[in-house]
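And now, chain A:
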Amino acid sequence: ADLQVFDWSGYEDPGFFGAYVEKYGGPPSYTYFGSQEEAFTKLQSGFEADLAHPCSDAVRKWVAADLLQPIDTSKLTNWDKLLPQIKEVDGITIDGTTYMVPFEWGNTGLIYRTDMISGDDISLQLLADPAYQGKIAIPDAASSAYALAALATGVSSYTDMSDEEFQKASDFLRAIHPNVRFYWSDAGQLDQALASGEVEMGWGWNQSELNLIWNETPAVMMRDVNKGIATWVCGYVHLKSSKQPVEQVYDMLNALTSEASGKYIIESWGYAHSNADAFKSADQELIETYGFADVDSFFEGSLFFDAVKPELEAKMLKEFERIKAGF
Partner candidate 1 sequence: MTAVARIPWLLIYATAYLIFLYLPVLLLPLFSFNDGTIVAFPIKGFTLKWYAQLGEQETLLNAMVNSLIVGSVTALAATSLGLFAARAYVRYRFAGRELSEGLVMLPLVIPGIIVASSMLVLFISIGLKPSLTTVILGHTFVALPFAVSIMKSAFDDFDQSLEEAAYDLGETVVGTFRRVTLPIVAPGIVSSLLVTFTVSFDEFVLAFFLSGNQPTLPVYIWSQIRFPAKLPNTLALGSLLLMSSVILLLIAEYFRRRSTKSTS
Partner candidate 2 sequence: MSDQNIIEITGVEKRFGSFVAVSDLNLSLKEGEFFSLLGPSGCGKTTALRMIAGFQDYEKGEIRIGGQLMEDIPANKRPTNMVFQSYAIFPHLDVGDNVGFGLRKLGLSRKEMRERVSEALEMVELGGLERRKASELSGGQRQRVALARALVMRPKVLLLDEPLSALDKKLRENMQLEMRRLQQKLGITFVMVTHDQYEAMTMSDRIGVMFAGQLKQVDRPEQLYARPCNREVAAFIGGMNFLNARVTGENGDTLSVDVDGFGPLVVQKNPNVLASGTDILVGIRPEQLEIGAKQPDGYDAYLQGTISDVAFYGESVHYYVRCEGLDDAIVVAVPNYFHTVDHKPGEPVWLGVQNASVIDLGAREQ
């Protein structure tokens, strides 16, 4: 029977798991979610699948909700080839048990129209400049918004802010609220607005930057770790509700993390992959264009989306709703 994968839309591209298709004669079947929260709600409601594709910051919660099986790294043929820094990311392994196989990673950063804002002027603080009223967009997700605020206000630890820091971050978000044209809930919304010039800058994922590049829009992500950029890692988890043979599940995981998959995803999708070898075999020029030339800088200097303390997360969610409502 088919493997059930619960995934973001678009990840059903057979190029991502060629080896699996070769072995099983066809792709797994896919069901999609629009956001991690949506995925979590559905899984808690009894939704069943073999694999799911959250990002590292969600794993603690998923484990707490008893949704995940531990990953047997010995069955992962590519485990040793994965970027070492990635395995260190919070949430991949919790208390010595591995729960997620990192797959792709990338940045959340400030994307701006180079024809409207010069690279010298750009900064996170510019988001609050009254000159940009109605000209910016940020995600409709508390964690992402607070990551931005933490970077902009110089908070030491995003996952464990003090009350003071939290207040400062919230104030920043309030300050930029009048400039926000919309809080985007899907990446395409941001892409379109940037492409049309409706907004001039936005806090977004690097896939938006790529989409703009491919559509010949003069836009780029501010990639200076000193000015502030965030990094995320997403990967596959083995769900407790999995019904398919463990072997088949691991065949899929191995296919996803293979070098070939990595090369494909880097070259044709512009995403950074977890397999270190993939960075060597992929087209270096493209890697340069897509902004992954200096992998290490992200792992050292950028803010990581780690799991936020539950109480803090609740506070963020609540406060973010107020900010969005103009409170």
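Simple rule for what comes next: a contact is a pair of C-beta atoms (placed from the backbone, for glycine too) under 8 Å apart; a residue touches a chain by one contact, two chains touch by 3 or more; residues count from 1.
The candidates came about this way: all candidates are chains of the complex that A comes from, given by their letters.
All of these numbers come straight from a predicted model, not from anything done at the bench.
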Pick from 1 or 2, the complex member that touches chain A: 1
Interfacial residue positions of chain A with respect to candidate 1 in the complex: 4, 6, 8-10, 12, 27, 29-34, 42, 45-49, 185-189, 191-192, 195-196, 211, 214-215
